[in-house]
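Every protein chain but one is kept in place in this view of the complex.
Let's look at chain A:
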């Protein structure tokens, strides 16, 4: 199950962060997302491979904490998507697919002329879409 998705701007400022748990763990998830940025920075600055993976937007598993797995995705505009999930065996392909859908939703959200670039995404449509994607992820990974 995905417990948290986040969009982080290119200056590492949170643009959108949404948890999908009932528990009051927003702070914890904020911390996890915030820390993942370190890993993303590291990945981006020291790419292990070049060539084919150069244009790869999917950053893979960022770091496994005790109970969570954190995946990252970096868009061309250096906006980062971070997903925190409790599933301990997730296929990369699923996560990739999730991020692709999420990216589309994000692009639609920021294409809104009323969205101020670099400011928090407040679009309700975006939130709805994201929660749909999150729900569908749970289904696909379960099945």
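Basically, a residue touches a chain if its C-beta (ideal position, glycine included) is under 8 Å from a C-beta of that chain, and two chains touch if they have at least 3 such contacts; residues count from 1.
In this text, contacts and distances are computed from a predicted model.
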Key: Hidden subunit of the complex - UniProt protein name among "GPI-anchor transamidase", "WD repeat-containing protein 75", "Trafficking protein particle complex subunit 8-like" or "Cullin family profile domain-containing protein"   = "Trafficking protein particle complex subunit 8-like"
Note = Among the options A:31, A:78, A:91 or A:135, the absent chain makes contact with A:31
Query = Looking at A:41, A:56, A:108 or A:128, which residue reaches the missing chain?
reply = A:41
Ask   = For chain A, which residues lie in contact with the unshown chain of the complex?
value = 12-14, 26-27, 30-31, 34-35, 37-38, 41-42, 45
